[in-house]
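Please find one structure pasted underneath; my questions will follow.
Excluded from the complex is one protein chain; the other protein chains are retained at their positions.
Right after this comes chain A.
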């Protein structure tokens, strides 16, 4: 799949503060792209530039191979992190208004809104004011408004925040369904488990720079540290001795005579070498490779960079 959105060396300065420093990302079409980074890294600045709320100082953005322009506004849906609706306005009226601002016809927008309201179980609230709704319900309305005009590109900033697990799941399924129907989604979030679950690609921004970029599976492979978890019955000391210099014991837990140990293989040894060494000593119940979670990779990458700068 070709790239739907490409940002090339985007730089943005606010007075003395550099928000984005030659940031480049490529978002493949019909996929879910995770835009990660600690608070204040520059994610929101990048999102605002993609939404054409502000312009970059230098660099360019292409949408479907063409320079990003005002006509693309109707093909982008944006859910900002700080949610907001007119509190005094009626739910349905407000949704209609926002849909029309995105260029939809009134009648078409109304039909589609009714459909979505049914689906999200909020149809009875059509004539209520936003201030009468619970936070979760207002969030649903906002999500509907974002996706209603069926944009090619959806930018969702923390889409799961404020939802209970049931509704968070509902939103997640909708995001996957939208992807399957052809939408491309840029997801900005701090929720790393959802990144592992639904994102295919990510870019990690830290202190105005892209520090990590690529497919989630590949990144996890790249960050593997030859760590394995071995479950066995038998003498722990014998197990440790058997490993000798081939592996380093990181952690060990025992319950009901079964030991679970985490070890790191050294000297480029393979799991088979480990098995060979411990096979005579203990009864092996299981062996599995520990792949680093995105959360661990995130922390590692961010701390490495921050630490480096501070020294």
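Just so we're on the same page, contacts are C-beta pairs under 8 Å (C-beta built on N, C-alpha and C of every residue); 3 or more make two chains touch, one makes a residue touch a chain; residues count from 1.
Here is the rule we go by: contacts and distances are computed from a predicted model.
A.B. asks: Quick one: find the hidden chain's UniProt protein name among "NAD(P)H-dependent oxidoreductase", "3-isopropylmalate dehydratase large subunit", "ABC transporter permease" or "RNA polymerase, sigma-24 subunit, ECF subfamily protein".
C.D. replies: Missing chain, UniProt protein name: "ABC transporter permease".
A.B. asks: Of the residues listed, A:41, A:98 or A:243, which one is in contact with the missing chain?
C.D. replies: Once the missing chain is taken into account, the touching residue is A:98.
A.B. asks: Touch as defined at the start, partner being the missing chain; which of A:51, A:209 or A:252 qualifies?
C.D. replies: Of these options, the touching residue for the absent chain is A:51.
A.B. asks: Footprint of the hidden chain on chain A, which residues?
C.D. replies: Touch set of chain A with respect to the missing chain: 15, 48, 51-55, 73, 76, 78, 80, 82-89, 97-98, 100-103, 142, 145.
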